[in-house]
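One protein chain omitted, others in place.
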Amino acid sequence: MAKVTLNINNKDYPMEADPQMPLLWAIRDLAGLKGTKYGCGVAQCGACVVHLDGEAVRSCVTKVSRAAGKKVVTIEGLSETNSHPVQKAWQEIDVPQCGYCHSGQIMSAAVLLREKPNPTDQDIDDAMAGNICRCGTYLRIRKAIHTAAEMQKKTAAKS
Amino acid sequence: MNKDNTALNRRSFLKASILSGGGMLLTVSWLSGFKSADEAEALNVPEQWARLNGYIHIMPDNKVKLICPNPEFGQNVMTSLPMMLAEELDADWKNVTVEMGPHDPAKLGAQFTGGSNSVRMYWKPLREAGAAARQMLREAAAQTWNVPVGEVTTKAGVLSHPSGKSAKYGEMASKAAKVSVPKELQLKAPKDFTIVRKSKKNVEIQKITSGKPLFGLDYSVDGMLIAMIQHPPAFGMKLKSFDAAETMKMPGIKDVFSVKLYEDGFEQGGFDTRTFNELLVVVGENTWAVMNGRKKLVVDWEAAGDIKDTIGGRGGKREVIVPGALESTTSQMQQMQEYAAKPAQQLRKDGDPESAFNNAAQVIERTYNGPFLAHNCMEPMNFFAHVTDEKALLAGPLQAPGWTEPTLSKLLNLPADKIEIQMTRMGGGFGRRAYGHYLYEAALISRKVKAPVKLMYTREDDMTYGIYRPMYTATYRAALDTNKNLIAFHVRGGGIPEHAIHANRFPAGAVDHYLAEGWQIPSNITIGAFRAPRSNFNAAAEQSFLDEVAEAAGKDPIEFRLELLKRAKENPVGKNNEYDADRYAGVLKLVRDKSNWNKPGNEKYNRGVAAYFCHNSYAAHVVDMVTRDGQPYVERVYSAMDCGIVINPDAATNMVQGAVVDGIGNAFYGALTHKDGAAQQTNFSNYRMIRINEAPKSIEVHFVQNDLDPTGLGEPPFPPVFGAVANALYKNKGKRFYNQPFMGEMDKAI
């Protein structure tokens, strides 16, 4: 056990944690933020994706020690008002079925859109193949990412 | 009006509906929730919710809160069921909020999510509940305005009278709550629907996209401990002894103990399947602590031997011997071959199949195999329990609270009214969460540690100790006469531990000489519902067999099926044919037309078609395959569905698209194999799941337009995907594939 402070969604969370503890469990059990999901624990499914200094890391295999001193953003902190273009597109396209994997999907998609504002279907497949959706909403995920790209473009044009 | 009398009448009606309804578990007991609101309750409910019945709460500010009776696992019932209520209530959908109801069968009905039954079973009762509330609002307005009730109309949450008087629902709600429940109700004609048939967004979409704690694993209370179960390493093993000394030294570990789920002779309900009875439990402060603590356990396992279970439920009490062998897939395959050669149980026989086959010009015989499949719900099994000597609170992902509560009541020795079950949103279900063992486990653990506990399965726990789709095989034979007409059809199916044969389904009824037989091999590998478990195997095997028979007969596969269906419609063979030949043909014709089947412009695709009927709905798919990077890839799919009235079209489309993706994935990759009783696939690293790069580019979904009462979509679109994929694969590879998963067979072929 060690004292560690995690900065999650721009807020400091001081905690007592085993430095080997996966960031996922620190976020869920210690910080109490339940939006980040456990799906496999071995970086196969992407349900646990969070942003660590902007990268879409899988928090189930990322140790707390790696996250200390860095900025962690979870689905709860992606936007203040549920209004990130990816969130809005997910709402508009009504993507989810069960919904469990979608915080991870959204967090992955947000990194894709930052790095590739106008992704092709191929870019989307390349970026999102690490996120399993057991309900099979992949076609809507593709559509929503295109929609988010459009929304992002419009917002950029206005500002 | 006499309030008491009305309520009494209503309750009597409820009784009658149960009696006439047959299957008790699925009978909706909604009307008991329909008791006329007593005034005290109406006045005392928090925030002045005016309670009109079990489902509908109308606020003075016109907000309408609707209670969803059935648990949500992604089939979108939390939106579609309230849409039915709101339709007849004539509510303004913009003002509607939806809440998941607790388990309360007296007020909310069967509350069973599964068997594609939610929409079908609640279609009438929810509309009646909505219509009753609307009628009561109209009565209240009529009394207030002193006009005949027949002159009061409603639209989008507003009551109006031709005189110009109008009031919003909220203004009349308290008064309406005092009005007696109407004795007669007028339901809308489909042409008058304003909410049903109009796409509505998932009522929880905002919560999902912002990561709100909706799921079982998210449920948390202060002081809650985490528990995990260390299962035996294989089916057929059990706990012998353990040493927890090292585990107890680990930080955050609270307790390690073993607990027996069912005592000897305990009468299990039909859905009380459990894999292991002696549970070795580790309890700790948080997930990571328990995960680490488990690793330090020193455990001796031993062969469980044959186990005698007592099963109650439908069909009466019976004793079942669960064999103790450590099974392997290879030995299971051998065993299936042996059984396939033995006489089987006759399930249906029409005509004289034996002589028809003997006299046939051509006989085609093919054998199909399918492996165990794991559900792999994205949210692994888990449940929250807080059990004390006096009462129990349980919360988590569960499809069938009504089947679970009676067993829990027996296990805890608590009356049902001391047990509260809350259903969280489920991270997938697919039939897996119809089995409540993990809830019982959580409850017993909580009682033992005297604390609120969350029992959690890791992905490995979830996958290696599942309630799988059974392992199936089936041998089909078809006899053609000299004119290439199908004159006899024979299926002999078997499985571990059940066969998949639905003897009264197509092509039964369409062939003069028909024989269906089944056999089964007992096993200790636990099995259960899996998105139409038998149908999804049948639709793969039968539909690719029919494709092969059509080819042998020199006929187009769709026309071949349509001819058979025409026969089944005009001159059906035998009785008890389960399907409606017109509706079956309807989806085939629709998918034929929409996909431009046999029309120019589709030459680049290897096309496969399949259709199936199960769980009261009809589905047909055309799958368009190409070769991409040397691999078969389903690029495009056309789907046609007949599920009667489509409640929420966009969500229904989503369901069908998802089923298609799921079907492609399972057809290509799905398999759970065993070696010496141990599951060989442990996580998504070796259980291959379909991913976005393997999903089609388009899945066009079309619904047959009719005004028939709606049926479900959870299961029906799924099974025929397997057959359509198999048939497209034949075109793609130039050879038939008989063993699922197809990718495995392809690897072997190379």
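Order of writing sets the chain letters: A and B. Residues in each chain are counted from 1.
Please note the rule applied: a residue touches a chain if its C-beta (ideal position, glycine included) is under 8 Å from a C-beta of that chain, and two chains touch if they have at least 3 such contacts.
In this text, contacts and distances are computed from a predicted model.
Trainee: Hey, which one's the missing chain according to UniProt: "Phosphoribosylformylglycinamidine synthase subunit PurL", "ABC transporter ATP-binding protein", "Thiol reductant ABC exporter subunit CydC" or "Cytochrome c domain-containing protein"?
Mentor: The missing chain's protein name, per its UniProt entry, is "Cytochrome c domain-containing protein".
Trainee: Would you mind spotting which of B:348, B:592 or B:688 touches the chain that isn't drawn?
Mentor: B:688
Trainee: Which one touches the absent chain: A:9, A:36 or A:62?
Mentor: A:62
Trainee: Can you name the residues of chain B that touch the chain not displayed here?
Mentor: Looking at chain B, the ones touching the missing chain are residues 682-686, 688, 691, 693.
Trainee: So that we can see where the missing chain sits, which residues of chain A does it touch?
Mentor: Within chain A, the residues touching the omitted chain are 41-44, 46, 49, 55-58, 61-63, 66, 107-109, 111-112, 115-116, 123, 126-131.
Note that only the chains that are shown with their structure count from here on.
Trainee: I'd like to verify one number: the distance from the centre of chain A to the centre of chain B, where each centre is the average of its C-alpha atoms, in whole angstrom.
Mentor: 29
Trainee: Applying the document's contact rule, which stretches of chain A touch chain B when the two form their complex?
Mentor: Residues 1, 18, 21-22, 25, 28-30, 32-42, 44-45, 47, 74-76, 82, 87, 90-91, 94, 96-103, 106, 121, 124-126, 128-142.
Trainee: Within their complex, state which residues of chain B touch chain A.
Mentor: Per the stated touch rule, the residues are 72-76, 201-202, 204-206, 208-215, 217-218, 220, 226, 251, 286-288, 292, 376-380, 425-430, 458-460, 650-651, 654-655, 657-662, 665, 683-685, 689-693, 695-699.
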